[in-house]
Each structure stands twice: as C-alpha cells, then as structure tokens.
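This is the structure I want to talk about, given as structure tokens.
What you see is the complex with one protein chain gone and the rest in place.
Showing chain A:
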Amino acid sequence: MADEPFVHPRRDPIKSSVGNVAAQRRRQHAITVAKGRREAVVRTKRLCRAGVSGEADDPVTDGSDMMIDAEQSILEDQTCAAVEELKLSMSYQGKGAVQKRVAALRELRRLLSRSEFPPIEAAIKAGAIPLLVQCLSFGSPEEQLLEAAWCMTNIATGKPEETKALLPALPLLIAHLGEKSSLPVAEQCAWAVGNVAGEGEDLRNILLSQGALPPLARMMLPNKGSTVRTAAWALSNLIKGPDPKAATELIRIAGVVEAILRHLRKADEELATEVAWVVVYLSALSNVATSMLVKIDLLQILVERLGASNSLQLLIPVLRSIGNLVAGDDRIASTVLVTGQQITDFVIPALTKCLKSEHRILKKEAAWVMSNIAAGSVEHKKLVYSSEAVPLLLRLLATAPFDIRKEVAYVLGNLCVSPSEGSGRPHLIADHLVSLVSQGCLPGFIDLVRSADIEAARLGLQFIELVLRGIPNGEGVKLVEKEDGIDAMERFQFHENEELRCMATELVDKYFGEDYGVED
C-alpha cells in the first residue's frame, strides 16, 4: 500500500484516436438495427390485422398469413403485377368486365393497405394513377368508384411527392363529393381529399381553387354520423391556412354555422371532436368567422361541452376554440361572459377542471383562456379571484412545468392590475395583490425572472415592480429581498435584451439603491 490510494481525477483529451469511438458506434449500430427489425415485425403484424378486419366482406383467412412477413421487394413485385392486372382488366370488354376490374382494384387496394411501408412508389411507377383516374370516370359502377377512391386515399398517405402524383385525379375526386354520389363513395372521396389537403399548403390551395370546399361543407349539413365526421375532418385539413380565405369562405356557406352549432350540441363525442377542430381553425384564422360564431351562442355550447366531457380528444379542440374566441374578440368578455350570467359562472369551474387534469396541453390552454378572462373588467377579475381556481393556480405556479407556469403567471398577474387609461403604468388592485403575495406567489414570479424566456422574464419583472410599489409599508421591498429577488434582477446586468436590462436596473436602483437599508 505504498502507492497513494487517492486518485486524481482527469478527463479524456479532445484529441483522441478514432478507433475507440468508432468500434463502440459500430456495435451500437448493429444492435439498433436488430431492434428496428423486431419492431418492424410487430408493427407489420398489427397493421395487417387492422387492414383485414376493417372489411366485412372478406373472410379473415384469405391467405393473408403468407403476406404478413413478405419482404418489401415481394410486396413491390406483387404491386406491379396488380397494376398490370388492372391495366388488362381495363381493356377487357367481355362478360364480367366490371367484376374483373373491381377485383383488380381490390387487390391493389389491399396491397396498398398492407405493410408498414405501403408500396406506393412501386404502384405509381407501374402506372397506377392514370388507371385509377380512368376508374373514377362518371357513370362508373359504385363499387369501382369506391375501390379506386380507396386506393387513392392510401396513396395520399405517402411521401409528399407521392401525394402530388394524385394531381390529375383531384378534379374527379372532388366531383364525386357532390350530392349525386352515393354516401360511401362521397365519404371515401372526402377521405382522400382530406389526406391530400393534409400534405401541405400548396395542395390545399389547388384543392380550394378546384372547388373542394363547398361540396365538403354541404356533406357536413345532414345528420349522418360517419359522413359528417369524415367531412369535418377533411374540412379541418383544408382550411388550415395560413391564408384565412378558406375559413372565411366556409363560414359564409349557407347552413354551415347552424350545422356546427347543431353537431356540437347533440353529436356524440367522436363527431363533436372533428367538428370542434373545424371551429379551432375557423376561430384561429378568420375574424369574420369568429364574430359570426360569437353571435350564435357557440361559446355557451363549447363551455357546456367543456364542463361535461372527459374525453381528452374532445377537450383539447373545445378548449382551444374557446381560447381563440375569447382572445380574438375583446367584446366577448363584455357581451357574452357578462358577470352574473349563468355561462360566466359556468366557465370558471370548467376551466378549473382542465387545470386539474393530468394533461399538460390541457392545463396550459386552460390557463391561457383564464388569463384572457382575467384580463377583462374588474368584475371579471373579482370573479376569477374569488373562485376555487386561485389555490390551484398558486400551486401550479410553484410546481408545474415552465410553459404552464408562464400562462398561470399571466392569470395571476392580470388579477392584480386594472386596465390602465392611456399608456401609463397599470393601476393596482391592492387587495388582490396583497392576498396573492401573502399566499406565496412571489417566488414563482422571481423564478420566471431567472428563465431564459424573455417574455416570462418580463412578466416576472413586471410583477416584482407591482410588489415593490404596491405592498404597503415597504413590506414589498423586504419580501423581494428575502426571496432572492435582487439576485434575480442583478442577473440582467449583462443581459442582451436592453428593455429587460433597463427595467431591472431601474428597479434595483430605485428600491435597493444607495439609501437602501440605511434606516434599518
């Protein structure tokens, strides 16, 4: 034991041999590849079954076992063969021609629904698109239309350039959305159009210019569950913007507003979810739509849904719609959410429920909506302040992840100031401020000051200013010091953002300047 047992720590040099790292990486890569293969096997089995079981007319045992583990290349060969078969069947004119064509289409559709990586590229290369377009020609038998549209739906899920290959088919797909088509065909076409619209702005603009919007909108009017759901889903893809024109066009189509209202009021949660997504985009993009939706009492229904549902899928678009409406139209607070009205009493508990949820997005959006309400009149502030939301908000400010904390801070901050006249500093609501600070919200704001997010830091600084100015008897100054606020503000000494640097320096100079502490 002559050697020292004390080991001096040291790190690896930056200049090192490539061999060590490379061998490590190579082995890791080999193991990752094997894991990927395991996953592919499992996924393929699941997706196959999902495809097969979706169709009632096929017996489950139609030889699909052999297909399950087919290599991609085999799948591609089969796809080429299926396209060839389709080509042959198109030129065949004899007896049973329709059945032959439908059978060929169905085979192709099955291949395209089958594996983890559907052989879309192979199908396109083999020349499937012109054949499919031909199958969509007017007057074709319903089953043929359905299968062809289904193939296109699957092709539209592919890579962007594969989706774009469908361009020649779009006019016909849109044509079959019309009232003359049978519902299943129209729905399948809506599905295909929705997939295409989901691909991106360019394709959305093409679809809109070719008139996809009005027929889809009309499909939403009746009370047929699955058709309405598909149409609503396709519409929400189509009006995504960023250009608001489509959203405005949609809301102006006769009957749409009423249909939205009706579905949201009565429909099951699944349908309501898709319709709510339409509302999300309408209210996010179009001022025209927002003001029309406000007029028809939509907010009332959304708030009821928010209170009644426990489905996360539904709650998210509903909550976002409410937020869009409240944020988009300042009159809402004074005209719809009037204090004393039933809806106003209802909205706070519904939002509180969302704040209590385990789901991060839901919490965050609920806080966002609430911050907009708290930005309203003094009455609104009193309403929020005296609700059960406040203890919850205080807890979230202390413990929630950053993005939620930030929204929550806006709510609490808004509760403490009343709207200012002109551009001066906001007026304080002293009793709110004193009580919230006494319940321990200051550290949460000081924490925000320390964050890298400029907006949050500004909010934190603004709140510190309120505390310094608004807590009587100079207690605010002591509190800020006790919670390490000075340290937090001094960090801005070197900050890149000039506004924050000045704000912080000003506060420190004014309240903790040379005279500070002299009288103690």
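Keep this in mind: a residue touches a chain if its C-beta (ideal position, glycine included) is under 8 Å from a C-beta of that chain, and two chains touch if they have at least 3 such contacts; residues count from 1.
What we mean here is this: contacts and distances are computed from a predicted model.
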Original post:
Per UniProt, what's the omitted chain called: "Importin N-terminal domain-containing protein", "Serine/threonine-protein phosphatase 2A 55 kDa regulatory subunit B", "Aspartate aminotransferase" or "Electron transfer flavoprotein subunit beta"?
Top reply: "Importin N-terminal domain-containing protein"
Subject >> Listed residues A:453, A:475 or A:499, member touching the removed chain >> reply: A:453
Original post:
If the missing chain were put back, which residues of chain A would it touch?
Top reply: 1-2, 5-6, 8-15, 17-20, 22-23, 26-27, 29-31, 33-34, 37-38, 41-43, 45-47, 49-50, 53, 69, 71, 73, 311-313, 316, 358-359, 361, 401-403, 450-453, 456, 491, 494
